[in-house]
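Missing here: one protein chain of the complex. Every other protein chain is in place.
Chains: A, B and C, in written order; residue numbering restarts at 1 for each.
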Amino acid sequence: MFDATTIRKDFPVLQRQVHGRPLVYLDSAATSQKPQAVLDAITRFYEERNANVHRGVHALAEEATEAYESARTRVARFVGADPRGVVFTRNATEAFNIVAYSWARTRLGPGDIVLSTQMEHHANIVPWQLVQPEAGFELRYVPVTPDGRLDIDGLERILATGRVKLFTCTAMSNVVGTINPVADLAGRVRAANRDCVVVVDGAQSVPHLPTDVLALGADFLCFSGHKMLGPTGIGALVGKPELLDAMPPFLGGGEMISNVTLEGTTFNEIPYKFEAGTPAIAEAVGLGAAVDYLDALGMDAVRAHEVALLEVALPALLAIDGVTVHGPRDPHERGAAVSFSVAGLHPHDIGTIMDREGVAVRAGHHCAKPLVRLLGSAATTRASFYVYNTVDEVAALVDAIEVTKRFFNG
Amino acid sequence: MFDATTIRKDFPVLQRQVHGRPLVYLDSAATSQKPQAVLDAITRFYEERNANVHRGVHALAEEATEAYESARTRVARFVGADPRGVVFTRNATEAFNIVAYSWARTRLGPGDIVLSTQMEHHANIVPWQLVQPEAGFELRYVPVTPDGRLDIDGLERILATGRVKLFTCTAMSNVVGTINPVADLAGRVRAANRDCVVVVDGAQSVPHLPTDVLALGADFLCFSGHKMLGPTGIGALVGKPELLDAMPPFLGGGEMISNVTLEGTTFNEIPYKFEAGTPAIAEAVGLGAAVDYLDALGMDAVRAHEVALLEVALPALLAIDGVTVHGPRDPHERGAAVSFSVAGLHPHDIGTIMDREGVAVRAGHHCAKPLVRLLGSAATTRASFYVYNTVDEVAALVDAIEVTKRFFNG
Amino acid sequence: MSLDDLYQEIILDHYRSPRNRSADLDPHDVHVHHSNPLCGDELDVRLRVDRSDPTAPTVDALAFDGDGCAISMASASAMSEAVVGRKLSDAEDLTEAFRLMMHGEGVKREDDLLDGVAFQGIAKFPVRVKCALLGWMAFKDAVTTYAAGRDEHRVTND
Partner (left out) sequence: MSLDDLYQEIILDHYRSPRNRSADLDPHDVHVHHSNPLCGDELDVRLRVDRSDPTAPTVDALAFDGDGCAISMASASAMSEAVVGRKLSDAEDLTEAFRLMMHGEGVKREDDLLDGVAFQGIAKFPVRVKCALLGWMAFKDAVTTYAAGRDEHRVTND
């Protein structure tokens, strides 16, 4: 049985007090906390078998390689992918940059369209903007409706040009929570252009929803370990092996080469071709442990828990005078990142006062300025839930908002 | 007093047995082991103040930001740099790629020369090769003499063209151990072309020698945390702030932006401009602890300890029939990575048999194929020492080589 | 440091009843617009200069308007009271005193800062320091812009 009160005990930081109050951590969309099992996996790696991976003939090197590659296999299984298509990166952001530099920059040119959306995190906007001047493609965005969904008519109008060669969107918004119908969208873009490459931002969805990269219709899927109970410093680009195979490498150095001469170099096979230098070995091991932990909970149960929290939180927030909740109101259509505004109050002030109450929320643009601007403000306050949050913490959130209102409105 | 026997106790993995024998870890040039203090710093970060950094208004976010930025300040101090010029990367390899993509690729063109050396690790060869076709510069290499030193006449001949715009070399070879006279070399290249940018590979030198980036005459210095008692997944590009300032960004995403609109983006100030997405926060904290640990030992004492080991190891190895040691023989001219060959035996076989004796050495090309090829072979065996290695372990190395010889020669 | 230190009565009072907050200032000599894209703060400052003593122009009037957190708006309000009537050079010096105070480098010209002193505690909250500085930095820019003979300036601060 999924019981957040029991699960909490696995997370040392949740025992903490903040300003003399128990920590109510509602900022998991920024980064999640880590269970003891993940911390132990990292420590054990360093205490028992730390070595550099690949090619070492001594015992530690073999064991370290085995640990690193086993993590890759488990991460691959977690999202239904071929391990050869799992490239370890620092974070989701680096994963997007690999696709932007090695695929979009080398394949696309004038006349082609890269289609992102107005709902994206900067990680899924800025890389395309960076390579756009060199490649010369056109960069367009699917519009977002006032209730925080992708505008399908708007999408179809752009697709009708027949020029969309790369489509990218988030599977779950980190601001408004919207779960996008990725498989349906992928079908639409491929109906307009059979060869369109589909990139999916899984930074929020992979931690919170069962994921099957094939069912999503994704050619590339990008996500971060630190948002899914894993350590910082590790993420993944999951790509179709045949696409990765055909792409030129991105970063150069050790590991990613097959042969180096002063005149030129041949590259290693995938996924190693995209992993230059000593990888984040202990971090991959930690991510493997995080995936095991989530697997043991069951991603269906994780999702059900979050829906249950949303069923309490959304009506409770909406019942507060002056509070607006952004994005879909049906818990089944959204994830557990909930942005809201309080009339007359600035998110920074809300965040500061709530922190004094022990409630950690995020205030700002959540690295999605275009979307937040569309919501009609420069910033929102965001509470985001995960496996360790309880209904009591929803009550603490509501109380803290009331305190904040009283504080400023005198 | 520096006492390796006491220091060893800080490193949990060194208590390990391998194939029933105490581990003799002589592969620190590939990656170092980690002291308890580093493991504790990482664990404590996750257990006490894990949050995403920058811009969060809650207590954990402030504390995490403080921990991350304090690590930057300490790493900067460790190499005598301005913290604004310290960009955290995954490893040394990524650091080179930033300079290759953001500096060399955008500044250099036909007629210009990027000058590397034949002594370099692939991390300091392949990035230049990757951007060379686009940029159109010429890529040349300073020759290496048979005793494993840079050929100064060869260097001067290339400098005489007046076209060298970027010079890069390692401060310490990971294969032959040679300590290059970087400050002198930097002086020579700048005498030939005042504006030549000097890049230094500190992957081996920063862990083993006192380092002052200004004294080296380096514009950029690249190194990895995992070779200097720190965790995997973190390294640094240290650059002159004014150079970094003028460079276009490399990876795009969150953190590195100032403002994002759908039409375009303005970038954050340095070093953040080069740190896209959620950084390796806990890893930076771990590297900070590693630097504290090394500071407490004193880098002069670290160096003196390694010279003392070399004073025992070099003659002992040379006394073994059939053993050739590559690189300088004077301990004061070299670091503690010692490559050797045993007549008639292949390094892989040597590595495997020595592993059976508990002695972990590396066998292969050490990601420096051009150099190893110059030494007249396809592979060498390398024993490399660090703060926790003892004179007894030198004896274990010698014994294991004798066992290996007997094993194969019957 | 308690909540009361961060948003003490003085700051809350400036937030609830801002001084010199107005969408325009007629006439004015210079108008600057500052924004902080990371926080989303937007601030307009309009400045009228009294040149009756040409060797020592003074702040004749100042109006600010904007959209931002309580601290940024309250600080702009406190700033407006502190600088009006001062010689430009003196007001610039006062701005520097405020900046140093916010960076934890001690309090100078305590009396002249008036309610600005109340923001001292914010120096302990690094993420909020920029909020408190916004108004003062906009004022400083207005003076610089005026001195350069221009009447309009837009700045994006990080």
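Annotations
Methods note: a contact is a pair of C-beta atoms (placed from the backbone, for glycine too) under 8 Å apart; a residue touches a chain by one contact, two chains touch by 3 or more.
Keep in mind that this is a model prediction, so the values were computed, not measured.
Although it is not drawn here, the omitted chain touches the following shown chains in the complete assembly: A, B.
Across B:K34, B:H121, B:H326 or B:H365, the single residue that touches the chain missing here is B:H365.
Here the missing chain is touched by one residue of B:A100, B:V238 or B:I353, and it is B:I353. Contact with the chain not shown here comes from a single listed residue; of A:N268, A:T352, A:T381 or A:T404, that residue is A:N268. Taking the complete complex into account, residues 55-57, 61-62, 65-66, 258-259, 266, 268-269 of chain A touch the chain not shown.
Looking at chain B, the residues touching the absent chain are 346-349, 352-353, 356, 364-365, 369, 372, 377-379, 407-408, 410.
Heads up, the rule we're going with is that only the chains that are shown with their structure count from here on.
Taking each chain's centre as the mean of its C-alpha atoms, chain A lies 39 Å from chain C.
Distance from the chain B centre to the chain C centre is 48 Å, each centre being the mean of its Cα atoms.
Taken residue by residue, chain C touches two or more other chains at 37-38, 125, 128, whereas all remaining positions touch fewer. Shown for chain A are the residues that touch two or more other chains, namely 348, 352, 364, 369.
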